[in-house]
Structures are given as structure tokens and as C-alpha cells.
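After the C-alpha cells below, expect a handful of questions from me.
Here the complex is missing a single protein chain, while all its other protein chains stay put.
Chains: A and B, in written order; residue numbering restarts at 1 for each.
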Amino acid sequence: MNNAAASQTSEVSTKAALHSSQIVKIQDLNVFAGDHHILKNINLEIPRNKITVLLGPSGCGKTTLLKCMNKLTDLYRELKVSGSIFIEKDDILNTTTNIPSIRQKMGLLSQRPYPLPVSIYRNVSYGLKLKGVRDRKLINFSVEKHLREVGLWEEVKNRLNAPATSLSIGQQQRLCLARGLAVKPSIILADEPTSALDPISSKIIENLFKDIKKHYTIILVTHVLRQAIRLADHAIFMIDGEIIEQGDPEELFKNPQTEELRAYLVDGN
Amino acid sequence: MQLRRKIFDKITGFWMITSLITILSLPLIIGTGLYLKAAPLFDQQSFFSLIFSSQWAPSKGEFGFWPFIAGSLYVTVLSFLFTLPVCLLAAIYLTQFSSKQLIKVMHPVIDVLAGLPSVIYGVWGILIIVPFVSKYVAPVFNTTSSGYSVLSGGIVLAVMCIPYILNMLIEIFNTVPVGLREASLSLGATRWESVKHVVIRGNFPGIISAYGLGIAKAFGETIAVMMVVGNVVKVSINPLDAAYPLPALIANNYGEMLSIPMYDAALMFAAFLLLVIILIFNMIFRYLIHKTKRQ
Partner (left out) sequence: MRRIKILEEKFFVFLSAFMTYSLITVLAFIILVIFIKGFNALNLDMILKTPQGGYYYGGEGGVLNAIMGSLYIAVGATLIAIFIGMPAALYINVQLVRYRRTQNTIRYFLDALWGIPSIVYGAFGFTLMLFLGMNASLLAGIITVALLISPIMVRTFDEVLSTIPRGLHEASLALGSTRTETAFRVMLRQGFSGFITAILLSFGRGIGDAASVLFTAGYTDNIPINLDEPAATLPLAIFFQLGSPIPEVRERAFASAVILTIIILAISLSARIISKRYSRSNLK
């Protein structure tokens, strides 16, 4: 039975890979907090192995949209979510698949780094341990690989057992990225990941995103227009819980179709 | 005008610093006072035999505190065993799983209960716990008990300490940022795993401290325990037997302590012992809390 399920999912994912360049598809997503309509009829598609930027003024629902994708909205009882979100053909809002395994398909990078209250090493191995991996060699290998992936290995290899909080805030954010990559996600959800960082650390993170997008789909929330222009392969502009415009960033930023985006571009620059 | 300001400044400045120094030196003053009163006892018996001897015959001048220390320890440990799972799980539920409304209602309620005088808990113990122990618990073990027992003392103490410990735990758990929980969940942890790794492990020193302070409070609690514990001088491991904790010893015998030689010194020694033990406990665990707070 297990085998059957495994082959089925692999079949589905190869199909998805063959037939569509989209990895996430959201249909008629609505989110309410009490009477407050936070997200209104969201419909969008997110291309695979690209950086998709969610842009908009603060409070427009970008973060909520991001949290819907890995069901962190469950933490907030007052939120009512309806509609469907397909990730690799699997509608995560209406599914029986257990939530932790859905979440493991996505790595989360939040506004400021939240290292777990354990050592650097254990931060990275946390996800593997949860999956039940006990093989020390495998874990060691994974820790080194992912710390290298984010360019942190050389800086921390001699103090892997130091508490993660002893790192600088920029290093912590990279550690959080490595930690997320270690669970082998296909998507990285980044919620203004550079807003708490200094310019140099921000630059490092941005460059990392450009490097790793070969292997991962990145969904980046930002309100920094310049960052959006630098990174976006696909852009979505939101105001007040609604998608105003979406499409190719070059087009979008050069020829805004709506008054809202035009105003935002002028103010942002 | 300038002079008046200067005088005002001098007087109030002096007032402030003297007050602060007075309060801060309280433990030293209390400790010295009690020690001086207890000192004559040390001429007769060694410190070691005072604590570990079980011979208690004030009229013969024999003061062995072991039955009282053992009684205190027993009741305290028992109450700790009751509070340990209840407080931890309730604090986790209230801060991590329950709706926000519940904790909004519960927090003030717990606060009020923590401020209820201990004599009230004692009354409740006599009304409910003592008859419960004698009527229902003792028959289960095929013995009889008056109900005034170590077990009753432990239960009443536990119920008294729960609001106190719970309050501290809730405060500690509330400092865990939501982002940290989200990070753990997004790595594929279940909610319970997140609680285990982020909430419990991350706050381990704080949790230990909350319980440590709870134990210290239980150890020094007087009236409520004294009302239900039976107050019989003996060492027994049967929780359905009566015991005689240290604070109860002091409280019960102050009336006659001036009529028997050395008795007053013995009771002041008991108070001194309580002060030292509890102060040490408080210092250790408050230190842990202060240290974690600064991080």
C-alpha cells in the first residue's frame, strides 16, 4: 500500500513536471478574520524554479497569502480560509494528507530570523530528525551540504555546537534558510526576509536566492520595490487583499496598467 | 527658593536611600535576629544532631528536628508530584492550544486565586480533602485514617501552589515568539513536537525555576498545611499518617515556648532553618529567571 502510494505520487509529480511549468495554483482564495475580509478572490499561478515576488504596501495581505500556502493560518483560530490552493496538483486546503508533510514541501523564511533554541548543528538537522532519520552520517552530510549551500559552512564549521543565537542576525537568517533547505522542500516562502538585516547581509541573501532558484521555486514577499525589480521573474502586485496586476516584471514595472500600481511605482521610487 | 529646593532635595534623597537600604537589609536583620535567639541551642547540641536526631522532648531538653524536617519534605515533595504534570500541561494548553478567549478569562482568575489567603485553602481542605481521604482513599488501601494526613497536606499545598506556578509558567510561555513556532511547524513538526522542542526545551531554565519557587513556597507554607496535616511528632512513610512540618511546629507552640527552657531557642532555630533553606532556594531560581530574562 505504501509502495503504491509512493509510485502514485511520483507519477503525479512527473506528470506535473511534464505538463506544467506551474507549481502553485490558487483558485478563489478568500480569507476572513471575523468581519474583516483579508484576502479577496485570489487567483494566481506561480511558475516553477523562478522567483515570484508578491509586492504591495504593508497590510495588503501578502503575508497572510504566504501563510495560507503552508497552512500556518491554522495557528490563528479567528481566520476563516476558503477556496483551493494546488501545490503539485494537491489541493492542500481540501486534503486529508497530514499537514506536517505538506509543510515540509515548503521552507519558510520569516521577517526576522527565528533560530530554534538549540545549537547550530541541531537547527539544521531538526527537520531530518522529525522525519525520523537516525543515520548520523547522513545527517552530518546534510548539515554540511546545506550550510555550504547558504555559504555559512566556513564561518561556523568550528562551532557547530554553539547555540544558534550566538550568530549575527544575518548569519541567523542564512542558518534559517539552510534549516529550511535541509527538509528538501520544492518551494521557499520568504516573508520580507531582509527587512531586519543590514545591507550587506541582505545582499548575500538576495544573491543566494538567485543561485538556488535553479533548484527551488521562491515566493518572495517584499515591500521594497528595488528588491522586487532586482529579483523578480514573475511579479504580483496586491493592494487591500486584492491582486491588482500580475505578470512579467519588465512589463509590469514599465507599463503599469492600473492607476494603483502607477502610483505605487512613483512613490516607491 | 533655591534653599528650599535644596533642603527638599536633601531630605527626600535621604529618605529614599534609607528606605531602600532598610528593605534590602531585611533578610540580614531577620537572619541575625533569629540566629542570636537560637544560638544558646548550639551550646547544648551539635548542629548535626539538631537536624538529624529524632528525639523530641522539649521538657527534657532534647531537640531533634528530624521528624519536622522530614514532615516538611514529605508534604512538599508530595505536593510537587501533584503540581508537576498539572501545571505544565495546563500552561501548555492555555498558551498553545486553547482559544485566546480562554486565556483572557483564565489569567485574571488565576491571579485572584494566587492571592487568596492560605487560611481559605485550609478551610477548603478541612471541608473536602480531609473527609475525602478518610472516607474514600484510606478504605482503598484497607486502612483507616482520620484524614488529617500527609496526603491531605500535599493535596492542599498543591492546590495552593498551582495558581502561583501556573502564573509563572504562562508568563514564561507567552514570551515564545509566534515566529519561532511557525518556523518549527514549517519544518514539518506537529504542533506537539513544536511544543516539545520550542516551548519546553527553549524555556527549560524558566520551567525549573517556576517549580523551584513553587517548592520553596510550599515548604514555608504554614496555616493551610497545619490545618490538615494532623500535627503528630513521628517519622512515617505512610502518606495516610499524620506529620508535623516545621512551620506548623513554630505556629503551634509559640504559646508555651517561654515556659520551657530552651524551647524558644529551638523554635527560633526552626524559623532560622526555614529562612535559610527558602532564601537559598529563592536565590538560585530567581537567579536563573533573571538570567534567562536578560537574554
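Just so we're on the same page, a residue touches a chain if its C-beta (ideal position, glycine included) is under 8 Å from a C-beta of that chain, and two chains touch if they have at least 3 such contacts.
No experiment lies behind these values; they were computed from the predicted model shown.
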Which of these, B:Leu73, B:Ile128, B:Val233 or B:Ile260, touches the one chain of the complex that we don't see?
B:Ile128
Which listed residue, B:Leu3, B:Leu24, B:Val140 or B:Ile237, touches the chain dropped from view?
B:Leu24
Please pick, from B:Ala57, B:Leu81 or B:Leu116, the residue that touches the omitted chain in the full complex.
B:Leu116
Residues on subunit B facing the left-out chain by the touch rule are 5, 8-9, 12-13, 15-17, 19-20, 22-24, 26-27, 30, 33-34, 37, 85-86, 89-90, 92-94, 97-98, 106, 108-109, 111-113, 115-124, 126-128, 159, 162-163, 166, 174, 190-193, 195, 213, 216-217, 219-223, 227, 247, 250-251, 254, 267-268, 270-271, 274-275, 278-279, 281-283, 286-287, 290, 294
Those residues of subunit A that touch the unshown chain are 98, 100-101, 132
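Keep in mind that, in the parts below, only the chains that are shown with their structure count from here on.
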How many angstrom between the C-alpha centroids of subunit B and subunit A?
48
As the complex stands, subunit B meets subunit A at residues 99-100, 177-190, 193, 197-198, 201-202, 295
In the complex, subunit A touches subunit B at residues 67, 70, 72, 75, 77-78, 99-101, 103-104, 106-108, 110-112, 114, 116-118, 126-127, 130-131, 165, 176, 179-180, 183, 189
